[in-house]
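This report concerns only the one structure given below.
Only one protein chain is missing; all other protein chains are in place.
Labels A and B are assigned to the chains in the order they are written; within every chain, residues are numbered from 1.
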Amino acid sequence: MNNRLWAFLVPIISVIMALLISSVVILLIGQDPIVAYAALFKGAFGSKLAIASVIIKTTPLILTGLAVGFGFRAGLFNIGAEGQMVMGAMIATAFAINVAWMPAVLAIPLTMVVGMAAGAGYAAIAGVLKAKTGAHEVVTTIMLNWIAEYLSSYVVTVPMGVGFGTPKSPEIANSAKLPPLMTVQATELTSGIIVAVIAAVVIYIVLEKTTKGYELKGTGFNPYAAEYGGIKISQNIVLAMAISGALSGLAGTLEVMGVHHRFLGTLSGGKGFDGISIALIGQNNPIGIIFAALLMGSLRTGSNEMQFVGVPKHIILIVQAIIIFLVAADRIVRTILIRKKRVKAS
Amino acid sequence: MEKAVEMIQIVKQFPGVLANDHVDLIVLKGEIHSVVGENGAGKTTLMNQLYGLLKPDSGEIRIFEQKVSFKGPRDAIAKGIGMVHQHFMLVNNLTVAENVVLGSETTRGIIFDLREAQKRVDQLSRSYGLQVDPTAKIEDLPVGMQQRVEIIKTLYRGAEILILDEPTAVLTPQETEELFSVLKRLKENGKTIIFISHKLNEVMEISDRITVMRQGKVTGVLNKNETDVREIARLMVGREVVFTVQKPPAKSSDVVLRVENLWVKDYRKLDMVKGISFEIRKGEIYGIAGVAGNGQSELVEALTGLRKPEKGRVILCGEDVTGKSVRELREKGMAHIPEDRHKYGLILQYPAYYNMILGRHYVQPFVKGDFLDHRKIQEFTKTIFSQFDVRPNNIKMLGMNFSGGNQQKLVVAREMSAQPKLLVVSQPTRGLDVGATEFIHKALIQLRDTGVAILLVSMELDEIMSLSDRLAVMYSGQIMGEVDPKEVTVEEIGLMMAGHRFEDLRRV
Partner (left out) sequence: MRKALVAIFLVMVVVFAMGFKVIMVTDIGGLGDKSFNDGTWEGALIAAKEIGAEAQVIQSYEQADYIPNLTKAAQQADVVFAVGFMMTDALFKVAKQFPNTYFVGIDITPPEGQTLPNVVCYIFKEEQAGFYAGYIGAAMTATGKIGFVGGIPIPPVERFRYGFEAGAKIYSTLHKKKVEVLKGYTNDFEDPKKGKDLTLAQYAQGADIVFLAAGACGNGGIEAAKEKMVALVGSDKLADIIDYYMKNKKGYFAIGVDVDQDYMAPGVVLCSATKGISTAAYYGVKAAWEGTFEGGLQVLGIKEDGAGVSPMKYTKGMVPNSVIAEVAYLTKLVKDGKLVIPDTEDALKAFQVPSITFPF
């Protein structure tokens, strides 16, 4: 009980402390922190446009956070969310360009499935390599990230590239576009957020309520005991990577279906890596991850407004870094405390 | 007589635990004094304060009738206290002499005089009957020898008072005998020895006086000549303890497990089990004794599906199950109490009720479709908790927060409640106190009497001799002989553990 309260308080306190520490930095560059934070808040929640922007940014972050967090729960460090996101988006786009003949009720879910399958398949490569050869997933997923990145910039310039301007694929069929929840000027609030929240709830249920979740978490905590309990470790590694990859793939697919309506070479923009921070802040809990992603999304959106009052964007990167540092430091402190208790008790 | 150690009204508090509650310990010069008690009784805490590793919250320590206050082990060593820990603190690839002088070598000038060190070590070992080759490397020495090196190390630093923490836990009966004669020799030379143990037979054999501890308090100080094992056990546990396991003879009938010419390699690809064959019948405990590292672990792993055998056959209830997975074996009626409950037996980060279904987490009645049935699991765990008296009675507590004995109860309870046909048990009471050990022994006998075949692997000779219906001794991957424990002596078992075949022993 105490623990749960703690888990909730730590990120909040971290945010407040990070804002306090950053206000010193803002003072040092000769700006007023109150003005800056007022702009930050206004930029994130001050208008319909602001809220829409926050939600647009939050949607993929929830999914990449879930991808990484789910991996962590199963004992895997999936750094490849970035690459899986790109692969998901790319293959989903290739599919969605050609589904004009399908009704939306069919085209929308099918496109999502294709994108998830692409992400899952791509991540499963690292899973199979780990299960069969013991190759560490950190190394393999990083390498797969590069492959995905270069492949995507090739794809949008040569085989799929169209038109002038941003390197991009053709637009996807109208039937595969997610209906916007709200349109504010040029900004369309995608309904992808609903899908992302549903995904978080589903992952929560899988982890906490199902036999598979029991096996995956058990493997993550103690693979020896899991094996002793008749759980097939290698199968679970591949499955966990695939689910993690499916979530990343969905992140990319929703960006295509709801925001850009086409595949862009720079679509992921580091959101796969942001997933690592978000999983950490959300303490690998699917529901916690929703809030962590929302926090990150609002900080990022609000920080654009901060620039209008003369605070450079780097300040917000400092705030983010401090938050993550404080959350991580809490883990360190708590780990040490638990260790000490154990030593004394024995 | 002069008092070597006086610990007066020692209090040591840890968060949530009063580890030492006004403890008095008086050790006379030149005696062997045992400190006994169950795990968690506060023996080690007390000794750590005497050795300067911990500072008492209150109370006084006197060494040779002189008040002391240690800032660390260095101070304690300077006052003539030496400690031999349960886990040896030796550097494996250095020689005996190098290990002995390690840590005190700088006090003898900048240049390290190895020859001088070897001479001193040789002298020490000869005068106390501690034969060790000073030029041998530690990694080449058997455990008993390594322990001698530890003792020499303390003597080299001028110890007058030696603390030995559970010194016999790692020794064969012969090695234990040798240790005891060394201790007696040390005593004759005027050294004072504090002997920590929970093996009461040994305590009775070696000590002059005995201090018994329970739950942080001293419950008795006894003269060896005026007491017996029963009294000590009562003071330790707080009630009467039944010592000899009461068991009716096994009603042997059908063969449950048959192992034929089994060969198993370890992770280094070395043969660890070399052509073992045996049978276990229904309602029988089949014991495997031996010094650790002679292939018992690999045998258990091969029988429980954790390791694929190289050659040979394993037949469970008439069905060939060689090389089957853990899950298949469990489904066919195998259950397994592993030797390392932390590594294999439990997922420490899971709550108790999650641990209670490990291995059966996907079968009725614990699931509804693909979902866990939390209500049923918790109900089941509650029943098991009261049946096996697991404490604290909190089924949601994480595995890591239970004490060692209760963790083992969780494992034992889970495996026994699976209604197995074959139970493979490895080191079931390692590190457990008398109460928990007694409980687990009883439970094993009860299970046997319901007709389960039990394979018991243990390094504890007392345990394996009293529980087994038939007994095999393993040495270097082979069975040295299969005997009826009632018809062999401990000495014979000891010789078999050292590599002698039973037939050869009886022939002489």
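Of note:
Definition applied: a residue touches a chain if its C-beta (ideal position, glycine included) is under 8 Å from a C-beta of that chain, and two chains touch if they have at least 3 such contacts.
Bear in mind the structure is a predicted one, so any value in this text is a computation, not a measurement.
One chain is not depicted; across the entire complex it touches A.
When the full complex is taken into account, the listed residue touching the unshown chain is A:Lys168, out of A:Arg73, A:Lys168 or A:Lys212. Residues of chain A in touch with the missing chain: 49, 53, 56-57, 149-150, 153, 157, 163-168, 185-187, 255, 259-260, 264-267, 269-271, 300-301, 304-305, 307-308, 312-313.
Here is the rule we use: only the chains that are shown with their structure count from here on.
Between chain A and chain B the centroid-to-centroid distance comes to 48 Å (mean Cα coordinates, whole Å).
By the touch criterion stated above, chain A contacts chain B in their complex at residues 209-215, 217-218, 221-222, 224-232, 341-342, 344-345.
By the touch criterion stated above, chain B contacts chain A in their complex at residues 14-15, 17, 304-306, 325-327, 330, 336, 338, 343-350, 354, 357-359, 361-362, 367, 370-372, 374, 400.
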